[in-house]
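The complex appears here minus one protein chain, its other protein chains still in place.
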Amino acid sequence: MKDQPEQRATRGERLAAAYRQVRQETERRAAPLSPEDQLVQSMPDASPIKWHRAHTTWFFEQFLLVPHVKGYRPFHPDFAFLFNSYYVTAGPRHARTHRGVVTRPSVDEVDAYRAHVDAAMEKALATADTTLLETLAPLIEIGTNHEQQHQELMLTDILHAFSLNPLCPAYDPAWQRPRSTRGGGDFMLAEGIHTVGHNGNGYAFDNEGPAHRTLVGPVRIARDLVTNREWLAFMQDGGYTTATLWLMDGFAVATNEEWQAPGHWREIDGEWHTMTLGGLRSLDLDAPVCHISYYEADAFARWSGKHLPTETEWEVAARSGQLNDAFGIVWQWTRSAYSPYPGYRAVEGALGEYNGKFMVNQLVLRGSSLATPEGHSRVTYRNFFYPHHRWQFMGLRLADYRS
Amino acid sequence: MKDQPEQRATRGERLAAAYRQVRQETERRAAPLSPEDQLVQSMPDASPIKWHRAHTTWFFEQFLLVPHVKGYRPFHPDFAFLFNSYYVTAGPRHARTHRGVVTRPSVDEVDAYRAHVDAAMEKALATADTTLLETLAPLIEIGTNHEQQHQELMLTDILHAFSLNPLCPAYDPAWQRPRSTRGGGDFMLAEGIHTVGHNGNGYAFDNEGPAHRTLVGPVRIARDLVTNREWLAFMQDGGYTTATLWLMDGFAVATNEEWQAPGHWREIDGEWHTMTLGGLRSLDLDAPVCHISYYEADAFARWSGKHLPTETEWEVAARSGQLNDAFGIVWQWTRSAYSPYPGYRAVEGALGEYNGKFMVNQLVLRGSSLATPEGHSRVTYRNFFYPHHRWQFMGLRLADYRS
Amino acid sequence: MKDQPEQRATRGERLAAAYRQVRQETERRAAPLSPEDQLVQSMPDASPIKWHRAHTTWFFEQFLLVPHVKGYRPFHPDFAFLFNSYYVTAGPRHARTHRGVVTRPSVDEVDAYRAHVDAAMEKALATADTTLLETLAPLIEIGTNHEQQHQELMLTDILHAFSLNPLCPAYDPAWQRPRSTRGGGDFMLAEGIHTVGHNGNGYAFDNEGPAHRTLVGPVRIARDLVTNREWLAFMQDGGYTTATLWLMDGFAVATNEEWQAPGHWREIDGEWHTMTLGGLRSLDLDAPVCHISYYEADAFARWSGKHLPTETEWEVAARSGQLNDAFGIVWQWTRSAYSPYPGYRAVEGALGEYNGKFMVNQLVLRGSSLATPEGHSRVTYRNFFYPHHRWQFMGLRLADYRS
Partner (left out) sequence: MKDQPEQRATRGERLAAAYRQVRQETERRAAPLSPEDQLVQSMPDASPIKWHRAHTTWFFEQFLLVPHVKGYRPFHPDFAFLFNSYYVTAGPRHARTHRGVVTRPSVDEVDAYRAHVDAAMEKALATADTTLLETLAPLIEIGTNHEQQHQELMLTDILHAFSLNPLCPAYDPAWQRPRSTRGGGDFMLAEGIHTVGHNGNGYAFDNEGPAHRTLVGPVRIARDLVTNREWLAFMQDGGYTTATLWLMDGFAVATNEEWQAPGHWREIDGEWHTMTLGGLRSLDLDAPVCHISYYEADAFARWSGKHLPTETEWEVAARSGQLNDAFGIVWQWTRSAYSPYPGYRAVEGALGEYNGKFMVNQLVLRGSSLATPEGHSRVTYRNFFYPHHRWQFMGLRLADYRS
């Protein structure tokens, strides 16, 4: 069968447009940041902005251009080593904890790296035949989704670095928090078998499937996110110092880290403030609480006489359309450990390392946050972090099993 | 209503007999051990035998004798501090990591402590009226079950200490491993709703409930435990050095700890041996593998193209009667994180700390081991350890989701 | 030349008597301690009493019996591994930090080990000819001196373990602190060239030589040791919290360890007590301060407007006979780093590891303590510990360079 030029062109152009849009969003997010801002690695869990920009570029180079585009020449022989994150199968890589040491390549060179790969991508998509486009399409899909995940991390990582800076710099002085909804109350999920997980229509990461049937309920789910006002009540009731409210591991962390409030909060002359993308701001009591760890979320739930929902409860509730602010404000901790769904098996090769090897010691968060790029808010999305982590935009909603 | 003397006597005697039996089993397990053996704490996770013997005694003193038996005088004013394990509500306590420093009280004094409490218990049960017996009965039940849990730890902790001793001492030179069964094959659990968890008939720890309905299957479960022979095949296939078989956290531990074989294994002149309660023995290829961590169990399952079962799959399978060696050889890792069952809520007071505060970062094991005391082998029992732990008698069986 | 039987007998008997006396003193010191007391290793710097008793025995076996006594059969093939301390040249050895794990051999077996080696030593000395006695004499000399060093450590190590025990056990309830002298004042050492270090007459460790000439003075040296009364004044003046009084490394340790008083001190209901070999005692204000680190001694000296003396200043002062309590109460910190004397060179072989490899990062203490065995108090003796150490019987006297 011959190529059908118009279809090919359409397909290629559509892929190029999608690619371009994601790449531009990354640059838009990096734009307010100086070369120094782009180098800093404020803790081993965070990465430099420059590294995010280069690593997402390497991802296309490594998994698409090098194996599938004839004549492509890698930009620099050492960049595969520098900008591989954790793909053992893709070869040796620079130690994660040392990313902040790499002052060179400079921001300018990373600009050039991105331009080099973008040009090669554009050219490849403009000239590929249908067969090659079939091969490239899923790689572009995972590559752009991958880059979008890093877009969120760019904001959380720079906010963490700025939160450690005594000068409290603002990423965007004009930043405003997204509007949230307060309706109050909860609703009942009656016992029933539901299919959860991604069914394969549209893009999803491999860890969102296989879709499978599960029994959910009866349980009541809160419509609203927990707010700063509620969190202050917990604090004023001695929440952070009452051992019996806490998981033992959590209380050890809270004690060692001297936690007395959510992350990025600062008390100044008796008033609580919080570091935001807009700089240091007075605490907004009606805003959903943010930058809390699983340990804190769990202690708060226990203090409330309630629980965190499981991830399947959350998903069924979200599908029912009864959750306020399910998306776009804060990721919501669930009490589900991050485990493979029944029958989950990672794909072969380096991309099989994408999600599977993290499936222990972490907990699932659902929804999405104010930093989540468009298109990543879906009911099956499984975000995951360690229970002591709190530098992401993380909050909670409650569940109640009492009848 | 008046006391009915005969019933009371019967009730009291039955309780006393149950109490006595458990207390004697503790002493039977400690009998082969010298005063030095009873002091050693070979790692922070383990406790001295003497401490186990005193702590289980304190448990009765603290939760039964002091609050409920008039005129009881504690044996020693400092023992509550020394022998409280982790009950924040029961007052301050000695640091867990320093238990091995407490050379005094001596073994003889701990003998006297046990005798003092035993005498008080016998007297209390011989003289209590029905109302008091009603109060004491559940405390004796939890106290004896608690002591039985420590009986298992006594064997695992001393084996760990002996495994670090270049002389390879034997706890019991005449010890023989329990017979295991090899039938081969697996069986199908079809999709179905099952009630799992403890229904309240007979004793169970609070974390075994509430009983609740859940959807299980379809999945195939192996009838047999994985053996040393199979484990050697994994080792010979490079299992311990192939990063892609491992969870990332697990591979980091395996690398740091230089794991090359299960715990307590030693290679001598090219032959594998293993430290057992009977001392150093040649490896028995047909025996179920033991002393493996969750990380290793998970890597083995991935290497096998299979999975570990969830704890509910295990429970439903065990209820079906189709598992060989479900009990009495090795605890079996499941891939279920240790979380509260829906609606679980710890009881008020110090005993509420018994299980609930550990419900994060650990994985569930099911079944029981060769060290488990009689009566603790039941299908709802939830044992739990951190994924890097391997000093317990831990093994695995496999599950398969492939159709 | 023929053997001269009588001389030989005298020589052999004298050596045997010296040997016997030291060995008995070790047993005398261990006598009050139970098997558990003899096992505990309360920190990596300390060792179990049982280990001290076996290690000093191994020293004779390793360096005297095995190489020089025909037909000697080592007591146990694994004891060389278990009881070698740090002699790389003498073969592999058990990790220092794990000495407390070795519950077996038991105290009884260590008794038997000591008896076995003692019998072999007695026999060897009773039958050796003059030539062999010439060979054995220096080995007995270093072996007994070595064992005496461990005798001191036995007391400091068990006191440390007891100080961590909430029950505050007493090593010897009848123990009384040695009398100290208070004369007051200081005296001048005018500038002059002195020979310091050991000149080879009588026994000395290799690090005490070579004797060499050095220029000392002018400096004033305090006649008395610093007392608890003076130390309390330092404490009450904020000594432990005034950063500018401290060496930077020292203040970091004091802060991390939360030091607020010397080691083994405890404040009970507003009164200071201190753990001694006699158990917990009220603080004796006139006693020399004990259990202070170099960092504390240095801060005290700075607070006093004075200095610690150098080790050569101390030695010249001690030779002049003007020091009160130079010996027998507390070792006295000097501000001299533990370095080799000019031209010092360790002997060849394993015994060359005795002192030389520690000559960095430690500071010299001079004099001797209440735990020092007879014969170890001499003006050239160089004791040495890390600047944060304080579990030995350590105190200070001051020097003053102001004219």
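Residue numbering begins at 1 within each chain, and the chains themselves are lettered A, B and C in the order written.
Basically, contacts are C-beta pairs under 8 Å (C-beta built on N, C-alpha and C of every residue); 3 or more make two chains touch, one makes a residue touch a chain.
These numbers were taken from a predicted model, which means no experiment stands behind them.
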item: Displayed partners of the chain not shown (whole complex); value: A, C
item: Residue of A:G12, A:G143 or A:P169 touching the missing chain in the full complex; value: A:P169
item: Sole contact to the chain not displayed, among A:V40, A:M121, A:L277 or A:V379; value: A:V40
item: Residue numbers in chain A that touch the chain omitted from display; value: 34-40, 42, 50, 78, 81-82, 94, 98, 100-107, 161, 164-167, 169
item: Chain not shown, touching residues in chain C; value: 86, 88-89, 191, 193, 213-215, 219, 243-244, 246-250, 294-295, 298, 307, 310, 335-337, 339-340, 342-343, 352-353, 357-361, 363, 387, 401-402
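As a convention for this text, only the chains that are shown with their structure count from here on.
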item: Both-way neighbours, i.e. chains that touch chain B and touch chain A; value: none
item: Whole-Å gap separating chain A and chain B, where each centre is the average of the chain's CA atoms; value: 38
item: Computed distance of Cα centres, chain C from chain B, in Å; value: 45
item: Set of chain C residues in contact with two or more other chains; value: none
